[in-house]
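Only a single protein chain was left out; the remaining protein chains are all shown in position.
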Amino acid sequence: MIRFLRSHYWITGLFAILALLLVITKIIQPEYGASGIDSLARAALPFAFAAAAQTVVVIAGGIDLSIASMMAVTSVTAAVMMDGASEEYAIFVVIFVLCLGALMGTINGLLIVLTRVPDIVVTLAMLFVWEGVALMILKAPGGAAAEWLKGLLVGSLSIPGIPDAVTVWFPKSLILLAVCLMAVWIPFRRSRFGLSVYAIGSNSLAAFRTGVSVNRVKVGAYAMAGLFAAMGGLVLTMSTGIGAPIPGPYLLASVAAVVLGGVVLGGGRGGLLGPIVAVFILRLVRTDLTFLAVDPNITTIVEGTIMVVVVMIGGLLAVRGRRS
Amino acid sequence: SDYTIGVSNTVQGNGWREEMVCAMKAQAKASGKVKSLNIAHRNTDAAGQLEDIRNLIEAGVDAIVVNPANPEGINSAIKEATDKGIVVVAVDQAVTEPSAYVLSNNQEEYAYLGAKWLFEEIGGKGSVVYMRGAAGAAADDDRDKGFKRALAEYPDVKVAHEVFTGWQQDQGKQQILDYIATGIPFDGVWTSGIDNVIVDAFVESDVPLVPIVGADNAGFVGQLNSVDGLVGAAVTNPGSVGGAGVTLAIQLLDGDKPDAQTVLVDPQLWENKTEEGKAQLAAAADPSLDPEWPVSIMIPGWTTYSKEDIIACKGPGE
Amino acid sequence: MATEPLLEASGVVKSFGAVLALRNASLEVAPGEVVALMGANGAGKSTLVKILTGAIRPDAGQIRIKGRDHRVHSPAQARQTGLVPVYQEPSLIPDLDVAANLRLSNTPVEPFLKWVEELGIAGLHLDEPVLRLPLATLRILDLARALASEPDVLLLDEMTAALPTDLVERVLKVVRQQCELDRSVIYISHRFSEISSLCDRATVLRDGETVGTVEVGPGSEERIVEMMLGAPVKSAEEIVRATGSALPVQTQETPRLRVRNLSSGTKLSDVSFEMRAGEVLGVVALEGQGQDELFEVLAGFERPSGGHIEIDGRDVRFHHPADAIAAGHVYVPGDRADALLMQRSVRENIALPFYARPFRWGNINMGKEKSRVGAAIERLQIDTRAQGEVQRLSGGNQQKVTIARWIAAGVRTLLCFDPTRGIDIRTKREIYPLLRELADQGSSVLLYTSELEEVQLACDRAVVIFNGRVVDVIDAHDADEPTLMRAAYGLTAGDANAKAPTGEAAEASPS
């Protein structure tokens, strides 16, 4: 246990901050309860998927600036396809859109591998390309989402045998998030592919010499990021009921969450849990500031300060850790 | 009575939106009925606005005034709010959720009015430069409908060039300068509110001015009054609609229901050709305002604050 | 030839941009044979190994394995055909633990652990992140991993360069076992002692071309050297002054450097010694006995956890290498990649310390810089034909750049950590006299070397460190290899039944 805490001190610290924030929230707003958790989880959803997408590529030693644009493409595609279609048809839409996301990610990855242009430049260019594609699909916000899909995010599951008083604390959106992430992440971590992603991020030359197909793994990592981005896009359509072609603020948020979550920019180190907890922390900070009716401009300052200070403390701890 | 009113806005750092927020604060203070104003003001999308509205619901506000990111995307949160008895007023842009009250600027009419004036001005034929807002934005789409409606009425008018400024001054200026440099003649410019830099571009390039349609931003109104040879029209698009939204919310909380769920604030057009228009422009001009702020800082019948109030930009308790 | 060669390469050509690394390389290995691949720094040995194992693709050439033509596209494919390399640089993934690294390369764990044990690393945890392991352990793990896949041909590229003597012995033993199983080994090393005790034949590369193959035996050494260098070289004795003419001992003078009870973390405890002006002081230690920490503390990289450093009788404290440099202590690390800007020119690399301090950030006097740098290049005889980027220089010349920098900047105390690691014999024989010359001009040199024979060639005295303490100080006269070796194992001359067994020394290295 102690060994776990020491090697996972960053995650432990994040959970502690989250717990502290929840306590603070309860103090500021004594009525804060299950419905607050529900709103928190729903707000966190798109950010969490964006962060997951970014996490994969950052672990692989890259960075993807086109995540928010890919989310826009998948969101509008889903909304356009579901507009006027039957409820059952939406299942195919979901599958199609997930494939589309993986395809876009694959294209990003292939371009990086084939052009040998640095990741950050390729994905910067693709940010414009995917944004353009979203605009071609839908000129202005519109489309629709199937009712059952929208319903997936609302309320909580009632599980027989467990009293509602308990399940209400685990809203559907939180469960959806956990299920989607784990369905991809757990097999990923167990697979040789997952190992290879960490390997190329850690030292691509050594990975190559160990027999890892560096290029294929890299493309795979970007494809996975595309898949997560598609989930994020779907969630956007599910929560708003429409698709909007303008990318939301998910790019910088995903980078911030990844770094706050203890994933090292440069690759090889980190996991998914940290960034997800970081997303919840950032959302909860905003909630608290709204509760406190703080001047909205101060809110921006506070968010920036938190980001900088947490990472600074992390840096200090890391320096200390290396000394001792 | 002491109300708590929540505000949700999704564009930060734009003069129009800043004026809207200041109008909300000034009106809340002037009304004397608002205890505190809880403002969520940032750059985000509809999903982010859903989050803000839900946070406001959790914060226990009595009413929410929103400038919606788009007409449909935030319906679910609005419904949640109204189900809890919270009054929701959408300003600037309509929403399709029926339980919300709407007090919006009529964007389609805004574009139609200005475009029609422009096409008349160039004699019903010729070509115009069509400088739109941000691609993919709901307001831009509404305005496009109005512009296209006017265009359909003047079959001899052609769009020489259509471009998105993204509602950014620098982009608009570079785009018009580039187009002027091509040397292709055109007869007029319709802008979606990025207007004063367009006039500057003509003046700096030393090319003859053509008729220009803009919004009632302080900078452009000043130019309509002062720039030699500039023929143009300002279409009102008051940011102070935010203040009106607060008034409507307070009325609703007080139990006064308006006749209709939706009130459209119809735009006016002030041209610097007619005496009447000149007088309106002269009266409206206000060089002390930020050039990006609309000069119509008050809406008679809806707002009760003074100019000092809105400029002070202080809400209740500040 | 009686048996069909297991591996046969001929006419291999490879260029990196303007650099023609291999122009016509060939190599032949029969089953059960150990073939040495010899050549000066930059001759193309590593490049050939990489081509044979699919890590890079040749521009031209033929590779036959067991008599069949082969195109090796990737290291994974090479492994399948039985060719398994241990490259010159560690190839384990730093951020993964050992177990994950094994899984990644599909290496069976049981045999791997058996080999690790056999090679003398005890107490390895499979869940240890590779990042935390010392270099020597990494090399051994690389080898154990290669052995565990039971290769037909094992390619070892300077496997022993960074290993302490005890581990080298184990490696040699294991390699010999391989041949007994009719497996072949291609062995690269700059150490003739290893070649003569291990190899059957030596294939010599010069400037990317195979110039011949020599049966290893008595007297073959001189022939190999001649082939490697293309011209006869002076022998060690000719260039190094006789050790007998050591500096007159000046005990009364204040020492240049006095270290008292120095300790750092768990690795270095209570080290004391003195170094005089004009002296080359050797440091002898097995792997991981605290010598790394000693140099890091003296160079200002780490703060000591206790003890004193005195320079010319004055107590000093270093918070940053800049402090040490200001006090005249300059450091030449063992890994030249740590000290060089590989993509910058020779000139910029040498001039780097000139501009370190803020008041020197301004205009560069190009003429003055050129003459200072030029003088240092001249003095060290750096081959600057490819001076555009340091990475295009051969390893030996790169090493000279790391020293030239401090000669240009002016040096009082030079801390050299294994400066001849992986360096060919000619360059080595240029570096010893250079260090001597510096000392003769009044500088002091602290020299750690992993090759014990160097101590007598270059040093006046040697301090021996064992388990974080100084266990002996030996005069160069008496510092023959057996003496040093005994001392390095913690067995002082007069104390034959000392307590420290060899196992403990090996154990001390990981952790």
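Order as written gives the chain letters A, B and C; numbering starts at 1 within each chain.
Everything that follows uses one rule, which is that contacts are C-beta pairs under 8 Å (C-beta built on N, C-alpha and C of every residue); 3 or more make two chains touch, one makes a residue touch a chain.
To be clear about the criterion, contacts and distances are computed from a predicted model.
Choosing from "ABC transporter permease", "Acyl-CoA dehydrogenase", "Hydrogenase expression/formation protein HypE" or "Heme exporter protein B", the protein name stored in UniProt for the chain missing from the display reads "ABC transporter permease". Here the chain not displayed is in touch, across the complete complex, with A, B, C. Considering the full assembly, A:126 is the residue among A:126, A:197 or A:244 that touches the omitted chain. In the complete assembly, the contact with the undisplayed chain comes from B:289, out of B:5, B:139 or B:289.
Summarising the interface, chain A meets the missing chain with residues 111, 115-118, 120-122, 124-129, 131-137, 252, 255-256, 259, 265, 295-305, 307-308, 311-312, 315-316, 318-319. By the touch definition given at the top, chain B reaches the unshown chain through residues 12-15, 18, 22, 135, 161-164, 166, 168-171, 173-175, 177-184, 196-197, 200, 204-205, 219, 287-292, 311-313. Even with one chain removed from view, chain C keeps its contact list with that chain: residues 15-21, 23, 42, 207-208, 299, 301, 320-322, 325-326, 331, 333, 337-344, 348, 351-358, 360-364, 366, 385-386, 392-394, 405.
Following the convention adopted for this analysis, only the chains that are shown with their structure count from here on.
The interface carrying the most C-beta pairs in contact is the one between chains A-B. Between chain B and chain C, the centres computed from C-alpha atoms are 72 Å apart. Averaging Cα coordinates per chain places chain A and chain B 34 Å apart. Separating the centre of chain A from that of chain C, both taken as means of CA atoms, is a distance of 46 Å.
Touching of two or more other chains is recorded for no residue of chain C.
Only residues 192, 195-196, 198-199, 201-203, 205-213, 268-269 of chain A touch chain C when the two sit together in their complex.
The part of chain B that touches chain A in the complex is made up of residues 12, 21, 36-48, 50-52, 54-60, 69-76, 134-138, 140-141. Listed in rising order, the residues of chain A touching chain B in the complex are 29, 31-32, 35-36, 39, 42-43, 46, 134-135, 138-142, 150, 154, 235-236, 239-242, 244-249, 283, 286-287, 290-291, 293, 295-297, 299-300.
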